[in-house]
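Only one protein chain is missing from this complex, and each of the others stays in its spot.
So, subunit A:
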Amino acid sequence: MESSDLPAEDDRPEDDRPEVIPSEVDPDVECVRIEKAGGAAEPPPYPPPQDQHPPPGRGVRLCPEGYVPRRRRRDYTLDGKRVVTDSPATRNPEEPPAHGAASPPPSP
C-alpha cells in the first residue's frame, strides 16, 4: 500500500518538453532542460567575496525557465589542448596594434 501522497514513480507525468531547444537570443547557444544538464547537486554554501562581480545576465535571458544555456556542441578532435583540423590555418587579418610592439623586456 502506498504510504506517500506522491504518485508512484511510474504514475508521475512525464516531462514532455524537449531536452534541447535553440536559444532565441543567440544562434550559437542551445538550451538544455535542467534535469538533463545540472542534475540535482547543490552548490557550495561559500559566500562570494565582497569585492567580486555583480551577477551577469541582467536584462538578457538566453533560455526559458527550466533550461540552461550551452554553446552548440561541435565535433572535433584534440591533440592535447589544440584543435586538430584538416584545413589550412588562416592568418589574423588584423596586424597587432602599435602598442603591441612593446618595449624590450628587462633582462631575465
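Points worth noting:
Just so it is clear, a contact is a pair of C-beta atoms (placed from the backbone, for glycine too) under 8 Å apart; a residue touches a chain by one contact, two chains touch by 3 or more; residues count from 1.
One rule holds in what follows: contacts and distances are computed from a predicted model.
Its record in UniProt calls the unshown chain "Neprosin PEP catalytic domain-containing protein", which is the match among "Neprosin PEP catalytic domain-containing protein", "Peptide/nickel transport system permease protein", "thiazole synthase" or "NADH-quinone oxidoreductase subunit D". Touch with the hidden chain on the side of subunit A covers residues 24-29, 32, 37-39, 41-44, 46, 48-65, 67-92, 94, 96-97, 99-103, 105-106, 108.
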